[in-house]
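Shown here is a partial selection of chains from the complex, left in place.
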Amino acid sequence: MTTNTFYDRIRARTEAICSPLSSEDYVVQVVEFTSPAKWHLGHTTWFFEAFILNKYLDNYREFHPDFAFLFNSYYQTMGERLLRVRRGFMTRPPVEQIYEYRDYVNRHMRKLMDNDHLSDEVRDLIVLGCHHEQQHQELLWTDIKYMLGHQSIFPAYDKTTSLATTYNSETGWLEHPGGVVDIGHKGEEFCYDNELGKHQVYLHPFSISKALVTNGEYIEFIEAGGYKNPDLWLDDGWTWLQTEKISQPMYWHKKGEEWLQYTLKGLLPIDQKAQLCHISQYEASAYAEWKNLRLPTEFEWEAAADELNWGQRWEWTNSAYLPYPFFEKAPGAVGEYNGKFMSNQLVLKGQSVATSDNHSRKTYRNFFKPQMQWQYSGIRLATYLK
Amino acid sequence: MTTNTFYDRIRARTEAICSPLSSEDYVVQVVEFTSPAKWHLGHTTWFFEAFILNKYLDNYREFHPDFAFLFNSYYQTMGERLLRVRRGFMTRPPVEQIYEYRDYVNRHMRKLMDNDHLSDEVRDLIVLGCHHEQQHQELLWTDIKYMLGHQSIFPAYDKTTSLATTYNSETGWLEHPGGVVDIGHKGEEFCYDNELGKHQVYLHPFSISKALVTNGEYIEFIEAGGYKNPDLWLDDGWTWLQTEKISQPMYWHKKGEEWLQYTLKGLLPIDQKAQLCHISQYEASAYAEWKNLRLPTEFEWEAAADELNWGQRWEWTNSAYLPYPFFEKAPGAVGEYNGKFMSNQLVLKGQSVATSDNHSRKTYRNFFKPQMQWQYSGIRLATYLK
């Protein structure tokens, strides 16, 4: 696929995700760690303007002098920016103007891309911008779900969406003999800086489940008092349960004897056979402890990935998100992309139904703080072979 | 004016205030003490539905089963309700549906009002509902201003609005001999329960300013270090300054040497001769202290009101909002209207440019916590005659 085609498809996909939203849905931010759809639309566009058009397209004029302030996310080196907690106050500029901004930037990007002599540096930045936008597409799914799913009347996003229930296609366990394995990205395809640096890791022999934990299995854990037994929980996890009054996965509601679940189709009964979703790493760890098993490391997961079915749920590992050997921050603002988040986060492997397809590679390192539940996250178990 | 006409005018006025808003403007809540325009539209309508139509119109069917939950404000006796802090999350139902709700309730109210034999009890409730809606009209002005004025690009509400600068028409001081005076509401006209109970209060001779404090006078206070001198401030006021990092009235911004002010017309230079606005009682008290004067009591204000020009700014008094002698809570939910707020609040007298005209009576007791700045509040000074 040419860069132009890739760019066009991705830009259009973002807008397709937003198409069922009302103008009011675009603007609200329910909690600081989510962003309004409107902000995602503007921010992904600003990325192309700030890192590419401003520098590489002759005579480019910024669409609006305030937008750099409004749509910078966290790049300290790119100047002042709107506080994250205030993203949901932005009723002006209106959504229509954000769409005009997108069109304006798209037109100028095409002008730049039509140039025959596009340098590798610029091409790499365009590809980075597209992958960046795909990450925000996934956040659009999770943030829209959060915004709708935390309203008291549980409105549906789209009654026909396919982003809902997923099932295991396999059961049983896969054994791996361990030894020194290769980890990390090699080759020419796109990847993020945090995957780079192919290197070696020594693994002890282990066994990993072919199936993810199901809703039914997790209900057993709840009904066995899993949320009430501090022995099963990490100390920080137990504190989190008490402070936030957590007693079930995000979006689960018990009405009488029935378990319901908010989905993008609205509130539905829970399917016991489907894969568990919206689980924190603390919950995943406690569940594993209850089963006398554990979560895999990111290295075990990657070593076994070719023989596993994955792709419906982000899978929590028990690996801290830390730099690979030889990791180097890119110079300048792009260098803020990943490295500075390497503390207090855990790696998730795989992808979810909300992930863009070409984000599917076994070296991908997603990362979140262990209490986060709003991603499409699930549990795969492992154990050592003895 | 008939009840019908009164009802129609007030209902239409609410919608006129909202007419310059975009659909996004309707939904956002920047801070807990304000509410989104959308919520005000729904809540004032729910008041008629819950207190009148449900009880007095035969065969009335509620417009929507969720709306009682969404649009109850604080009436504990009327059942569960949406947490105030969550009012800004409500992207659904959409604004259009709130307008349908208003039309639906209006149609049924007219049906009820067309009945020849409307009881006094129902008529009183309708009038109460209209006055209640007028209070929310004033909150619409202040909450819309807050929502727009706290965005980084300072969008105007309407470049031609008349709610802006006001001036004193008089200067000098009015002397009052004191003695036993009558306070509180008498007569047949509408008033709130907290004004009732005409009673006597003894006043010592005092002098009260005919003019309100101007922007220019207040700038002198700022430039004399008023915000940096703890001697001038109440202890709670000084703590508030430090905690909230306050160094000027709400909506004031200093750009270089120039003082600017956010207004519903957008960001404008401050007019030194205009009346000061958006001031807390703490600031009003500190300013009075700096002038070796004081704020009037609510009783002094009321005793002098017939000889003063008032009506551009709510005027802070130094009277705590407490029950008048013989105050009685109305039975039932309507009794939650005023009495339960009689702690930690101070009385403001008069009215402001944002107040509905027929809310203009000298016995009116407005009340807010002393740190509140977002109302159209100003300063009138007083002193004892010796």
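Letters are used for the chains, namely A and B, taken in the order the chains are written, and counting of residues starts over at 1 for each.
Just so it is clear, a contact is a pair of C-beta atoms (placed from the backbone, for glycine too) under 8 Å apart; a residue touches a chain by one contact, two chains touch by 3 or more.
As the structure is a prediction and not an experimental result, all values here were calculated from the model.
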item	value
2 chains shown - copies of the sequence in the complete complex	4
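Simple rule for what comes next: only the chains that are shown with their structure count from here on.
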item	value
Cα-centroid distance, subunit A relative to subunit B, in whole angstrom	45
Parts of subunit A lying in touch with subunit B, wherever the complex brings them together	22-28, 30, 66, 69-70, 82, 86, 88-95, 147-148, 150-153, 155
